[in-house]
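Of the protein chains in this complex, one is absent; all others appear in place.
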Amino acid sequence: MAEPLLKIDGLTRRFDVSKPWLNRVIEREEKQFLTANADVSFEIARGETFALVGESGSGKSTIAKMVVGLLPPSAGTITFDGQRIDTSAGIPRSLRRRFQMIFQDPFASLNPRWRVGEIIAEPIRTFGLMNPTDARKEAARLLEVVGLSAGDVNKFPHEFSGGQRQRIAIARALSSKPEFIVCDEPTSALDVSVQAQILNLMRDLQDEFGLTYLLISHDLSVVRHMANRIGVLYLGRLVEVAQGKKLFTEPQHPYTRMLLDAVPDLALSGRRRRPVEGEIPNPISPPPGCAFHPRCPLVHDRCRHEVPQPQPTPIGQAACHALDRVDTA
Amino acid sequence: MADPLLSVRDLVVEFPTRRGTLRALDRVSFDIMPGEVLGMVGESGAGKSITGAAIIGLIEPPGRIAGGEIRLKGERIDNLRPYALRKIRGKRIGMVFQDPLTSLNPLYTVAQQLIETIRTHIDCSEAEARKRAVALLDRVGIPAAERRIDDYPHHFSGGMRQRVVIALALCAEPELVIADEPTTALDVSVQSQIIEVLKDICAERGAAVMLITHDMGVIAETADRVAVLYAGRMAEVGPVREVITEALHPYTQGLMGSIPTLTQESDRLVQIPGSMPRLNAIPQGCAFNPRCDRAFAPCFTDRPDLLSPEAGRQVACWLHDPAKAQEVPHG
Partner (left out) sequence: MTPESKTPVPSKPPGRLYRAWDSDLAYAFRTSPVAVVATLVALVIIFCAVLAPWLAPMNPYNPAGLNLMNGFTPPMEPNAFTGETFVMGADNQGRDMLSTIMYGTRTSLFVGAMAVVFAMVLGISIGLFAGWRGGWVDSALMRVADVQLAFPAILIALLIFGIARGFIPDNLRDQMAIWVLIVAIGLSDWVQFARVVRGAAMVEKNKEYVQAARVIGAHPAKIMFRHILPNVMGPVLVIATISLALAIIAEATLSFLGVGVPPTQPSLGTLIRIGQSFLISGEWWILLFPALTLLALALSVNLLGDWLRDALNPRLR
């Protein structure tokens, strides 16, 4: 692989979820930490779509926030185009323009008091890319690029439907001419027919502008549709990384298999969903060893005390002790 | 055919606002047979939740039922007084909502809530009610039900809470359960568990289910029949397999094509252009006409009513009206 656009190495994020100091003293409790991400490493090549899937508590949004500099990592490094961006000084301005983010909730991601034109032009003005007149023209042009009309610059966000707002958010993300866009659940707040429009739009824009996407989603079918490579997160750890569609035909990690089995079957193939045993453990006190072991059908002794390390598989890599035990599964 | 358990005819629900009256439901008709699972799908704002709320008489004022009728086993329930309606809610119609936290009172233990509900509707002693409650919790898959019944709702995880809500909805042995997005707030691995429990336990007790959801996957797996709502109007009703594989209404066809699946090969999703009209801007004729690529003359002038081109299926579309279909432009 050529030099990756984004390289993440050993990324870890802990949150202090302790009670206030006084309560801790009175109730004699220790400080408590929630490990949102532990030792996550992956690379994203130029022009590809890398997706992170996981259920709630898997820490997928935390990774997105660390990548765009909204949260500092507790450990590990993030390298964008060869330059570290996890420095304490924040992301260098010259790099910042080159990546953008699209958020989940199009009703919260646009300032309700601003006109659409101002919203879209905000990155242009912040980075000083154009004079105000050109910025306004550019905003109108971008609205047409995302399938709205240029006259919409004077409207307010509340005049638009959810799907239209997400288009506006995409136009804003495009306005600084980025190469890399982090998409945090871009369609999970939208209806399916609108979701299809937005996913198609994202693909068109990727082709047109050569964009690289980091897609965060809990929806496996969306991920399958969009991604070249997929990382599966469970309780903050990357359990499997695989080439796009292969993950769905030959999943390696038992959790991936479980997730796939749980997806509702629209094709009516008669396959009965296999309900999964148990629920996701509390991330404040995750199980020792492999975090998935209490729910895993392939669990053995080693899983209970040793954290599995990622190892190569035919379709990518996976972190599971069962892979060592000569394909008995 | 047997008599329907629930029969909704020409239901109209209106919300007066200062900019005119909004019709959230416009002449909606459907039946639910005893023991059947009817899926109710539609985009947000299509009126699926309002349909559920109308049946149990929980439409928030100033909204009101402005027309039509709702019959439960032949008896009208849309014009009952509040106290009579309260007897039906809970006893004959159970409810499961999206957010389990809002259906459970955080100040009472699960046991207190279950026992109170059971004893409100069924004449039995406290000890007997408790026994029933434990058995029910056990049935919905709460481990160590005997012990956990005395816990408060916040002691349960999201999935477990939704199981408790299902138990609560079923404890008075209702004939119909209205489940409004019961799995939307849950993770995918827990979703399948909840759907399984809801489906099995209702089948066991012969309770019919009205399953309101935007998730076609859940409908595909669970429902016997599916009703598709669009802009407050019924677009299509039919057996779930047929609606999914060979939808009659252009909207349903587009909807099915727009859902990414785990097996499809194409790179692009089918997309329906535009979005559902707001309730104050529903076009004349068929509400879907601005987005429909097969719309022809009558679609812009007359609203199609539900008609039945095949046995057991209904669709509101002029393309399926033999009288109008001759005018369909070919090519």
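So that you can tell them apart, the chains are marked A and B in the order they are listed, and the count of residues begins at 1 in each.
Basically, contacts are C-beta pairs under 8 Å (C-beta built on N, C-alpha and C of every residue); 3 or more make two chains touch, one makes a residue touch a chain.
Owing to the predicted nature of the structure, the values given are computational and were not obtained by experimental measurement.
Across B:G206, B:P239, B:P273 or B:G312, the residue that sits in touch with the chain not pictured is B:P273. Residue A:P123 is the one among A:G54, A:P123, A:G231 or A:P286 that touches the chain not shown.
Contact residues of subunit A toward the unshown chain are 65, 68-70, 90-91, 93, 96-97, 99-101, 103-105, 108-113, 122-123, 126-127, 146-149, 151-152, 154-155, 161, 163-164, 167, 169, 172, 176, 194, 197, 200-201, 204.
Assume only the chains that are shown with their structure count from here on.
Computed centre separation for the pair subunit A/subunit B is 32 angstrom, with centres defined by C-alpha atoms.
If you check the complex, the residues on subunit A that touch subunit B are 55-56, 161-164, 191-197, 199-200, 203, 218, 220-222, 224-225, 248, 258-268, 273-276, 279-280. Contacts from subunit B toward subunit A in the complex involve residues 43-44, 157-160, 187-193, 195-196, 214-218, 220-221, 241, 244-245, 254-264, 267-273, 275-276, 278.
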